[in-house]
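Note that one protein chain is taken out, while the other chains of the complex remain in position.
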Amino acid sequence: MSDLPRPEALFANIDYTPPKADWMDVPTVIKPGRYCYAANPDSVNYVGLPHAHKWNPLDDDWGLPENWQEIIFNGLRERLHKFRSFKIFMDICVRCGACADKCHFFIGSGDPKNMPVLRAELLRSVYRGEFTTFGKILGRFAGGRKLTADVLKEWWYYFFQCSECRRCSVFCPYGIDTAEITIIGRELLNLIGLNIDWIATPVANCYRTGNHLGIQPHAFFDMIDFFCDDIEDITGIRPEPSFNKKGADILFITPSGDVFADPGTYTCMGYLILFEYLKREYGLDVTWSTYASEGGNFGFFTSHETMKRLNSKMYMEAKRLGAKWILGGECGHMWRVIHQYMDTLNGPDFQGSHMETPVNPITGTVFKNAAGTKMVHIAEFTADLIKHGKLNLNKKRNANIHLTWHDSCNPARGMGLLEEPRYVARNVVEKFTDMPEGTIREQTFCCGGGAGLNAGENDELRMMGGLPRANAVKYVHEKYGVNMLGCVCAIDRAVLPNSMEYWVPEVDVCGLHELVGNALVFPGEKERETDLRGEDLPGEDE
Amino acid sequence: MDVHSFLTDHQNSLVAQWADALFQTYPEEGAKFFSGSKNQFANPAGHTFRTNLDIIFRTLASGQGAAACTKELDEIMRIRAVQGFSPSVALCFLPALKEIVLREAVKIFPDKSVDELLRDWNRTVDQLIMLGFDLYVNCREILWQQKANQLYNRTHKLLERANLLKEEVAG
Partner (left out) sequence: MKALYSLFLVFALAAFALLGAGTLGMEKAFGLYIPFLAVAVFVVGFCLRVVDWGKSAVPFCIPTTCGQQESLPWIKQNKIENPSTTCGVVIRMLLEILTFRSLFRNTKVDLHAGTRVAYSSSKWLWLGALAFHYAFLITVVRHLRFFTEPVPGLIATLDAMDSLLQIGAPTLYLSNLIFVAALLYLFLRRVVVPQVRYISQVQDYFPLFLILGIAFSGIFMRYFAKVDIISVKQLTMGLVTFSWVIPDGIGAMFYVHIFLVSVLLAYFPLSKLMHMGGVFLSPTRNMNCASRKYRHVNPWKFENVHYHTYEEYEDEFREKMVEKGLPVDKPLAEGAE
């Protein structure tokens, strides 16, 4: 047999480098479909990030500054000192391989450099080769290597194939978090202007207009107004949301994706309906802001400093308006930033002294868990309302939906928001089935487009990364007839519909408050004929 | 022994070789991972490949046409179509099935004209290849459609926002 060509090779020009080669010797080939376009220099300039320039990842010359190595080394040294996490993660990995098959990108693509440990080794090898005594003397023998232009390209390629979902860190015996390494890796790349456009341009937009698409205040107002029209058509009730209102009790901030892209828009309509209901029934005073109109924080994917600059708007706006606390919409990495970074980053500088530990004015519940940051997740808020029987919900309106729950990575592994959305979901739909163990809760799979990877051009990467999640959905779809995938993340709502259309076409995607909006019954409201998507409601008599 | 019982008797070894031909199109670590863990959720790609190749082979060996395994082949194609392969590599495991069966058949029927014996089988595999081609292109079309929609939605929203799409445009 061995002298015959392998059957599959007869028909295609498969030419893999003999796999015996060490990974350091396998050159990185940048493949279309797996990378995102380089950042528009104007966007990079607008927020004053370093070394804005025009470049193309497919070119040989990336237009790096003369002293790029020095910049990276200084940046690396500085970060080793500033981040104990980074320093420890550089030093203590034993390469046990527990994380190797936990990354959705590896599971989908089989590309070994997508194993979390190897992704980290890309940087670690340079750390060893350039910063440790052993590595400097012994080089390759001690697992070290020098920082060359090729190594840099490899970093760029693979640090933008990590969605910072933290799944690997759940399984690591030392809690090594590849997200942390990717974050620092991207910060280093940012120092020499190697940003991607799908992150840099939203950053510039968020900075200037408050939201990632660069929508100006009047258009933002129009979009919400447009939803109010739709809601009026469907329910006969017209919400009257307030904007930039001084003296409101609560400031509401949601990812702007909910305002601009389906199916997030239906979730946004859900918020509007909920707030209108609470205003009419209990006099709840919530205001939206056009200035702080983005909950998501694209700065998080660029550098810690950019994250701070974008996040500061939330507290600044709460201070200006005099809101007692902030209610946050359904978003993934937004909540990682709020839960784990916000108070540290901007609390001392910008949190108004008038802000109070959040209290639900309707139920009197004190959100002690948010005493410091003074921000409450809307799933926590709504769960509390339902528990106290403050909402009149009719599950039958969602009777055509058999829901399963996608725990979004950041709220799951950077916060622990697992039961609240499930509690709300079970109260608004009749049929709810969880996906198998090992694919949900803290072990949930990423949608494949987190951390700024939801560009149009890297669709293959996203589809591969989405496979593990879709596969679990497919299982509950085939076995139990699940037809809707719920989530609390704007990126999920942008990525998963395409992923579902490709992998499990019979399953649709929705946000939690879309379902709440459908189920919520206003006193004396007219008989609804359609749901928020304009589709016929299931017959109540069935 | 006729071709049918040859195929059923050697089913396990033939399917194993076929699966190998598929896994061999990945770099070694990836191939080992896909072919290793049998966990449906931890290794969805490998699980799909293995299970579905087996079903497809059984279906074809039982004399049913390629169309009977559309669903199974589609599930494989969906994965292959997004893994960055050129179309020929993505599909190469299909014609490989002919080669694999031929190599085994030569050993089992040394004194017969194997080409003659396998004529029907080869025709079925050809059907399978054509089917695979359709499914592959369909997958790529979905992806392009999504890209097109995205662009369309973006421009449409921009026009809408710029108030260039008033009701009167529609009449």
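Going by the order they are written in, the chains are A and B; count residues from 1 in each one.
One rule holds in what follows: contacts are C-beta pairs under 8 Å (C-beta built on N, C-alpha and C of every residue); 3 or more make two chains touch, one makes a residue touch a chain.
In this text, all values refer to a predicted model and were calculated from it rather than measured experimentally.
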item	value
Where the missing chain makes contact, among the chains that are shown	A, B
Touch with the omitted chain, as defined above, among B:Q11, B:S37 or B:Q127	B:S37
Contacting the left-out chain in the complete assembly, out of A:S109, A:N190 or A:T373	A:T373
Hidden partner chain, touching residue among A:W198, A:F227, A:Y341 or A:Y502	A:Y341
Interface with the undisplayed chain - residues on chain A	23, 48, 80-88, 91-98, 100-101, 112, 115, 117-118, 121, 133-134, 141-143, 166, 169-177, 180, 207-210, 216-218, 221-222, 243-246, 290-291, 304-305, 308-309, 312-313, 316-317, 320, 338-341, 343-345, 347-348, 365, 367-373, 375, 380, 383-384, 387, 412-420, 423, 436-438, 441-443
Touch residues of chain B, complete complex, unshown partner	28-29, 32-33, 37-42, 51
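The rule is short, and it goes like this: only the chains that are shown with their structure count from here on.
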item	value
Gap in Å, rounded to a whole number, between the CA centres of chain B and chain A	32
Chain B partner contacts - residues on chain A that touch it in the complex	1, 4, 6-14, 16, 19, 31, 33-34, 101, 106-112, 115, 215, 219, 222-223, 260-261, 436, 438-439, 456, 459-460, 463-464, 467-468, 471-472, 475, 498, 501-503
Chain B residues within the chain A interface of the complex	17, 21-22, 24-31, 33-34, 37, 40-45, 48, 78-79, 82-84, 86, 88-89, 91-93, 95-97, 99-100, 103, 139, 142-143, 146-147, 150-151, 153, 157, 161
